[in-house]
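Sharing a structure here in structure tokens format.
With one protein chain removed, the remaining protein chains of the complex are shown where they sit.
Let's turn to chain A:
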Amino acid sequence: MEHLDLTIIWAGIIGFAVFAYVVMDGFDLGIGILFPNLSVGGERDQAMNSIAPVWDGNETWLVLGGGGLFAAFPLAYAIILPATYPLIIAMLLGLVFRGVAFEFRWRDPRHRPFWDVAFSFGSVLAAFSQGITLGAILQGVRVEADAYAGGWLDWLSAFSLLTGAAVVIGYALLGAAWLVWKTEGPGQERARRLAFWLGGATLLALFAVSAATPFLTYDYWRRWFAMPGVLLTAQVPLLVAICAATFFWSLKRGAERLPFIMALGLFFLGFVGLGISIYPYVVPRAVTIWDAAAPPQSQLFMLAGAAVIIPIILGYTAWAYWVFRGKVGTHGYH
């Protein structure tokens, strides 16, 4: 009994870490995706400055997601990573490019155009790989005797490419909404226009993925459309509609913060939707969270620390964001 509780708690913690990663690195990857659309000089510098103090912390959630999966669900970690091997490597290399560009572009003004391209390319590559990974997990991987048993290109399908594109579009939306919040002047105007279009594109992508998912397997179909569950699951699209309407309305009215919050809301609902589809599997239709769980001693040992430390982390992360609150300006922080 205790085991069962711990496993659900850990699934929740890892879900939280992944979600925290998606929204936090989502907006800073999104800025990388949008970078080619920003004008060289003030707009790009402004965008970069708005994330320079926080990107490292944002990316740490990815390490917690991976590290937490390794610790709490070692079997899932050992199956998913070999199954998505090229994607993970591509994501990591993308993150290398964009991560070093933060400092390098300032250190070497002559080659700044090159590092800007590296920043953008790395961001798109990382986001696209993450999206395809999501699709690959959703469509299922071949597992035999607790190990991945498929080939190294099994993840490639129309569906996974769709989820890849969806994540790129979604991150770009987060990035644009973040810039609306943090910047001013012509840069903000451009971000607002981009956010408008990206909002539409994100909804389209969300719709396409949502429509395709139930056709992957009958399980997903039943999960979403069978009575009485449908009464509950139907709330998700309803809330998406409310979020989307508020997003466009606030954007039109010139609001600065609300569009970003609504974009987060859309991501949250998408995330809940994924949870509804997948639960209680961690590798869909092959390994449940209980199959993959580390023994209770391991989970309990980590929980003792996580329960204390995660709130502290959230505390000082909030402080760091608060220190750099307000408009970023065209020449750094004042």
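Everything below uses one rule, namely that a contact is a pair of C-beta atoms (placed from the backbone, for glycine too) under 8 Å apart; a residue touches a chain by one contact, two chains touch by 3 or more; residues count from 1.
Convention: contacts and distances are computed from a predicted model.
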Checklist entry - For the complex's missing chain, which UniProt name, "Cytochrome d ubiquinol oxidase subunit I", "Simple sugar transport system ATP-binding protein", "Pirin family protein" or "3-phenylpropionate/trans-cinnamate dioxygenase beta subunit"? => result "Cytochrome d ubiquinol oxidase subunit I"
Checklist outcome for this item: Checked against the full complex, the residue among A:6, A:22 or A:79 that touches the missing chain is A:79
Next on the checklist: Give me the chain A residues in contact with the hidden chain, please.
Outcome noted: 41-42, 45, 48-49, 52-54, 56-57, 59-60, 62-64, 66-68, 70-72, 74-75, 77-82, 85-86, 88-89, 92-93, 95-97, 99-100, 102-109, 118, 146-149, 151-152, 294-295, 297-298, 301-302, 305-306, 309-310, 313, 316-317, 319-320, 323-324, 330-334
